[in-house]
Each structure stands twice: as structure tokens, then as C-alpha cells.
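For this view, one protein chain was removed and the others were kept in their places.
And now, chain A:
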Amino acid sequence: MQQIFNFIIRNSNRLLFLLLLGISLTLTIQSHSYHRSKVISSANFLSGGVYERINRVNEYLNLKTENDELVLENARLKSLLFNKEDTTKLPLMDSLKGVKPADIIVSKVIHNSYSRYENFITLSSGANDGVKPDMGVINSLGIIGIVDDTSPRYSTVVSILNMKSQINAKLKKTNHFGSLTWDGKSTGYVQLRDVPRLASVRKGDTIVTGGQSVIFPEGINIGTVETVYTETKTSFYVIKVKLFNDMTNLGHVYIIKSKDREELINLENKEKNE
């Protein structure tokens, strides 16, 4: 017994080091392997509050570009409103019940990272505003990411510039779909993988979100085709997509609250249980 105590006292620093190393490595590996089991995220009182303060200063510096974007979006919405042909085609209207299948929460980016392999965005609205994990986040130009974790007042978003993110997307003109991933290299481009080779793709074609996921409504802009090449292993097309969004400069965003989502998830869970 005496010897055990002596051993512990003699090696106390080493044991302490190994204990803390074990804890931190576990946290690291956990954050890399599982989708949402992060113990430590910036959706909390401390870092959310600090980022909100910092953002208040930064907002003034970006007022001009933010205004320009709003004017552009207003112009686009006006053109939709005045153009009768377009309004009848709006896919969001659910004609049977007369309700839109999606609601929108307006929020603000208070922290944005884009220099790492797994990037996250912190938003200034959380569970109190109705934000839940797995909601889609977009802005006027295109998609931003998917909500990962929420606290009462803040939430974190897996950016599309995150190597773990996978979003269903398709070609606007032919409906051939693939999954949107990021290779960790450039902040302006993402990759659309697993596109069948039957698809006729040309440079400049628009890529939009596909209807297969319950997170995003169908037809939200993502980007344009930059280059197309064939993957040697799978012989599917890989399309390099130039994003409409400048992911390094984000202001106000919209969180999409899909009304069909809970119904779909319930249905899928029921099937799994049976």
C-alpha cells in the first residue's frame, strides 16, 4: 500500500498529464468521428456572448455591402411579385392546404470560420427562437449549412465548407443529383460527387438543392459548374461547383423550418421500429 502511494506521489505530474491528455484526445476523436455528440461547442453563454459583442462592432463595418445585398434581393423579390408567370410556378406553395411547407427564422452570423477542415458558424438565435438541430441555413445568395447544436440563445451551424457535411444537390436543368461535399482546399468551391455519367453537364450550369433531403426545400441556389471530371475509382462525375456565396463574408441568414420534417422523421422512425 505504502509503495502504491509513493508511486502515485512520485509520478503525480505524469499521471496528471496522462489523464488530461486522455480527456482531450477523447474530445478530439469524438468531434471527428460522430456527427453530433460534441461536448464543447461555441453555442453557449460564454463564447456566444463574446462573439455577439465582437459582431456588434463588425456589423458597422459591413453596413454598405449588407445594404447592397438587401437591395439586390428586394429587386429579385419584386421581379417575382410583378411577374405573374413566376408566382404561379412557385414551388413552395402547398396548394391542398394553402400553407407553405416551410417557415423562416431570420438570424445573424456572429462568428464564422473558414480556414480549417471542419468549419462551423455561430448564429445569434437559438432554441428560444425555435431553432432546432438539423434545420437548413441559407441566405439570399444560396445555402450556408445545417444547424448542428443549439443553446437557449445561440446555435452552431455546420458550414458547407466542412469536410463532414453532405448535402443532396442536383443539376437545375436535368434533375440528375449527387451529394455536395468539400475537399478542404478552396473556400470558393465545393464538389458535387456521384453524379451519373449520363448527365449532360456544361460549364456554367446552375446547381440547386435536391428534393431528397428534408432539410432544405428543393431548388435553392448553390453555385455554377466550374469543371467536370470523372473519378477513376467509381466512374461517376465529380463536378467542381463555384459557390454563389462568399463564405468568408456572411451577414444575415435565414433558418428554414420545414413543416413536413417532423412528419417525415416520425414516419421513418416508425418504419425502423417495425
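Simple rule for what comes next: a contact is a pair of C-beta atoms (placed from the backbone, for glycine too) under 8 Å apart; a residue touches a chain by one contact, two chains touch by 3 or more; residues count from 1.
Here is the rule we go by: contacts and distances are computed from a predicted model.
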item: Protein that the absent chain corresponds to, by UniProt name, given "Aminomethyltransferase", "Sugar ABC transporter permease", "Rod shape-determining protein MreD" or "3-oxoadipate CoA-transferase subunit A"; value: "Rod shape-determining protein MreD"
item: Of A:8, A:50, A:81 or A:267, the residue in touch with the unshown chain; value: A:50
item: Interface with the undisplayed chain - residues on chain A; value: 12-13, 16-17, 20-21, 23-32, 38, 40-42, 44, 46-47, 50-51, 54, 113-118, 120, 122, 156, 184, 187, 248
